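Have a look at the structure below before the remarks.
Omission of a single protein chain aside, the complex is shown with its protein chains in their original locations.
Let's turn to subunit A:
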Amino acid sequence: MKQVKVYGPGCKRCETTAQMMRDAASKLGIEANVEKVTDPKEIAMAGVMSTPGIAVDGKLVHTGGLPDEAKLAGWLKD
């Protein structure tokens, strides 16, 4: 079970990012729990300065803008 966190205050791009992660996980058949983090304190403590940010199993893999579709699988697999 992968723990995915999407950091963002709730703008449209962050919603889209969370949905992209869910879709990618189900397409790959990976069980993932995608959680949205909107608390500014938590976002800042995670080291995210431009949103959305993505962390997989506690490791920050992306910040700022929509992620590249092609990279999602790589993040979810390892």
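Going forward, a residue touches a chain if its C-beta (ideal position, glycine included) is under 8 Å from a C-beta of that chain, and two chains touch if they have at least 3 such contacts; residues count from 1.
One rule holds for everything that comes next: contacts and distances are computed from a predicted model.
Between the names "Cbb3-type cytochrome c oxidase subunit I", "Fe-S cluster assembly ATPase SufC", "Permease" or "Actinorhodin polyketide synthase acyl carrier protein", the one given in UniProt for the chain missing from this structure view is "Permease". Residues touching the missing chain, restricted to subunit A, are 7-9, 11, 13-14, 40-41, 43-51, 53, 60-66 (touch as defined at the top).
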